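Provided herewith is a single structure, encoded as structure tokens, for subsequent inquiry.
Only one protein chain is missing; all other protein chains are in place.
First chain written, first letter: the chains are A and B, and each begins at residue 1.
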Amino acid sequence: MEKNICVKISELLKMVKTNKPLVHHITNYVTANACANAVLAIGASPIMADDEDEVADIVSLSSALVLNIGTLNSRTIASMLKAGVKANDLGIPVVLDPVGAGATALRSTIAGRILRELKLAVIRGNMSEIKAISGLGATTKGVDVSAQDIVAAENPDYGKRIAENLASRLNCAVAITGAIDIVAGAGKTYLIANGHSMLSGITGTGCMCTSLIGAYCAVTGDYLSAATAGILTMALAGELAYERLPAEDRGAGSYRVKLLDSLFQLDGEDLLKRGRVREG
Amino acid sequence: MEKNICVKISELLKMVKTNKPLVHHITNYVTANACANAVLAIGASPIMADDEDEVADIVSLSSALVLNIGTLNSRTIASMLKAGVKANDLGIPVVLDPVGAGATALRSTIAGRILRELKLAVIRGNMSEIKAISGLGATTKGVDVSAQDIVAAENPDYGKRIAENLASRLNCAVAITGAIDIVAGAGKTYLIANGHSMLSGITGTGCMCTSLIGAYCAVTGDYLSAATAGILTMALAGELAYERLPAEDRGAGSYRVKLLDSLFQLDGEDLLKRGRVREG
Partner (left out) sequence: MEKNICVKISELLKMVKTNKPLVHHITNYVTANACANAVLAIGASPIMADDEDEVADIVSLSSALVLNIGTLNSRTIASMLKAGVKANDLGIPVVLDPVGAGATALRSTIAGRILRELKLAVIRGNMSEIKAISGLGATTKGVDVSAQDIVAAENPDYGKRIAENLASRLNCAVAITGAIDIVAGAGKTYLIANGHSMLSGITGTGCMCTSLIGAYCAVTGDYLSAATAGILTMALAGELAYERLPAEDRGAGSYRVKLLDSLFQLDGEDLLKRGRVREG
């Protein structure tokens, strides 16, 4: 296990709690509330705003911008690109969640435009989404990873290659979340062996993870660590939530509650004691 | 009690858990998260997508389409009609929740267009909504059933006639949810005597019920059974949620949590042991 990265992440968490950075989201209406609460739970301050007439103003006040294409539409696509250009001008990190990329021509096209027109700090998706934006013709199943890609993800070397190629091509950090999470960037790759299967039983845990990455990017220029921090934070909260679940309450409702509690309570000691991050 | 239909429903639930069908929603932003979690809780896979440029692609990947007019607008109306036509072309079942039909001219007009232009598998609403789309000049109270219609619903014969007429006219299944739930279609009618009054104390339980019907329609061509399955699933989860509520936590917040837990935990045995469905 790499303890150095966990030490680094625990410092980043402390910085988030101290600085309470504003994290601008242009995101979907299904999980916006969960993302706002996740960001608040670790101590940062979320703002969701997507009108083209104000996104440049909002991003100027913010320390990070999260673009999530979960329920993209013509109005918000224009806003995402405008906010992203402004963020790039001001050196504010931009984090992309290419929800459902590969599932429709629209999503693939828009994800492609974002990759070409914006400088990204981090991209986080599941194996199907990252393959799709890498041009590898992924099979997708809506916004969930496809069955084939779940199998593919069991071989970390395969995902590692894809993440590293995309990271190197775009000069940003690329995270593929799955049974083993992979984060590549800056010539280094981390594999994270934390998490819990119930995270995929509730909606929005992928989006929440991306929002947490946004909060961490708001306090450091080391986006590889920020991406690893967001993923480890979500994964550990997912583990702790399950452990805190009374046996008779093992259901999606109670798990959601305990997940937010765990994000709220997570501290540096949890990260150091439980983090299973290794260089891959 | 009709045990046959409960046996059938428990088989459908097993199929949902095995097939994990993708259920496309064009729905409102108030309850979208609750609907997504409900669909996930019984084992299916929700996707919310409403841009006109991608709904045909999304529906093509899906096994059912749920149209919910709770916060309809000019943009999503066009998307609903486009997605519905594509679903009809592909033989994918379309489920309509005519939220607030009768409350405004816009809702009545759009519900009417959907009825005329699309072939529906199931319509689920409260008594006011189903009366409104039947052209019976219901009095409505926003998105809730009106006081008069609550009284009317106490007479199942009255609701039965309305549901049967509409079902026969549109050749689909029609469900009226209330104290006694009524599902008519294919020359048969089921009355369901399960549920709990606290279900109306939280937002979105009607929408969630419709989404569950969508998940069941995704695994069978027998839409009368699918509609009955969705309603029975929601009603039993509502009962179990109340029973699992500690006396000191009898509030809307805890009830919501236990409701999602109960959807998650519900199994064939619950359906068989507790289902109070009879042919009416």
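Odds and ends about this structure:
We adopt the following convention: a contact is a pair of C-beta atoms (placed from the backbone, for glycine too) under 8 Å apart; a residue touches a chain by one contact, two chains touch by 3 or more.
This one's a predicted model, so the numbers in the text were calculated from it and none came from an experiment.
Residue-level contact of subunit B with the missing chain is found at 28-31, 33-34, 70-75, 100, 103-107, 140-144, 201-204, 248-254, 256-257.
Interface residues of subunit A facing the missing partner chain: 22, 24, 29, 32-33, 36-37, 40-41, 45-51, 53-54, 57-58, 61-62, 75, 244, 256-265.
One rule holds in what follows: only the chains that are shown with their structure count from here on.
With centres defined as mean CA coordinates, subunit B is found 33 Å away from subunit A.
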